[in-house]
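The excerpt is restricted to a subset of chains, each kept in its original location.
Naming follows writing order (A and B), and every chain is counted from residue 1.
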Amino acid sequence: MSAPTNPVTQDSAGFVVELEQFSGPLDLLLHLIHEDEVDITDLPIAKIADQFLAVISELGLNQAADYLEMAARLLRIKAQMLLPRRLGDDEWEDPRAELVRRLLEYQQIRELVEWLGAAAARRAEQFGRGFSPEPPAAPPAPLVIDLNDLLAAAERVIALIPEPVLHRVVPRPLDVEGATARIQALLAARDTFGWGDVVGARSTIVDVLSTFIALLELAKRGALHVHQEGPFAPIQIRRESPREAR
Amino acid sequence: MNPLAKLVEAALFASARPLTVDELLTLDPSAGATAVRAALAELRDAFATGDHGVELIEIAQGWQFLTRREYAEAIDRAQFALRPRRLSPAALETLAIIAYRQPVGRIEVDEIRGVDSGAVIEKLSERGLVEIVTRGEGLGRPLLYGTTPQFLEILGLKDLDELPRLEELSVALRPPAPAELE
């Protein structure tokens, strides 16, 4: 079955419902087992594995890691069951044993869930006192700090930090020499050029700083003339001619 | 009604949650636990005659006045009070595991449920139904969770002993039993 092309189709609405229908791969497996009325302890693994794969692909659950992992496990067990074994082999361990144990355990949990759900529903038939008087103001009670609260606060705080590192100063030396060489090459080729010609389109802050310092240094030495029409206007660099002899 | 019973009645009416005998003892420093228990019994009987709309019940290791069941629908319909939000199956599963295995770590819950339960545990913790109770031994000393009095409260249980025993369930499997299937 192909995935729905449009996410807002009936298919996807159904998908959400189905997703909520099972609380996990074990729940889905139990559902299949009960539907087929097969014995958990003697699980017809080949049949169940095929059904499991069919259902998760149908529901689009084959995108969910937990379901995929279970699918892989089922296929592995299925393969192991096909391996020949000698009759009366005491060493043979049923490859289904671990899965069966988990299923039984999970089935027990489901039974408890029903019990808990019923208890909660029954309790919900009774209402407690709705009105709570204003808590009395004043005298300080002993201070209580709950470890959970402190941890929650730590989590909130850490969530605020994009990187937990505060100020990590990374030594990234400016490459003034390289920039100077670049400018000198340009000076040799052209009489004038712009700022953009020196730093290029994708310049880092380090490139910009290096180039700027190199420009200032060269201007000071009288190798070039830096000119800007106005604030924020493009910087024009002109070769200083005639060259000064030093 | 004896004076202590009236004071206890007032205190229980003033509280939105169950109060334990220990908490009620702070009302009157001169009263002992026996007197408080007698007052609670007197109150319970006074409201138990079926001649009241509320009753005094023992819940979450304490005592609380609650409206009688038969009035739930009318109060709900008139919207004078809200019913608690129902818990999702995933939340109930996680609660069941934590209730029976406590103190229990997240990894164990994940393993039993077959899915990541971190978000569910966090929700349950926010709702005050589970809390970190201690830390486990071993690698990383994991945080271990247990249920709170509020868990008992939303289920209407006196204490954890009122949960069904595992051997009473139709699927008989005692907690960690990896050896049993062999």
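In this text, a contact is a pair of C-beta atoms (placed from the backbone, for glycine too) under 8 Å apart; a residue touches a chain by one contact, two chains touch by 3 or more.
Being a predicted model, the structure only gives us computed values, none of them experimental.
One of each shown, but what's the true copy count per label in the complex?
Overall, the assembly in this file has the formula A x1, B x2.
Methods note: only the chains that are shown with their structure count from here on.
Averaging only over C-alpha atoms, locate the centres of subunit A and subunit B and give their separation in whole Å.
Each chain's C-alpha centroid was found; their separation is 36 Å.
Considering only the defined contacts, which subunit A positions touch subunit B in the complex?
Residues 20, 23-27, 41, 66, 70, 97, 100-102, 104-113, 115-117, 119-130, 132-133, 147-148, 151 of subunit A touch subunit B in their complex.
Under the stated contact criterion, what part of subunit B meets subunit A in this complex?
12-17, 57, 64-69, 72, 75, 80-81, 83-84, 86-90, 92-93, 95-97, 99-100, 112-116, 125, 131-132, 153-157, 163-164, 166, 169-171, 173, 177-178, 180-182
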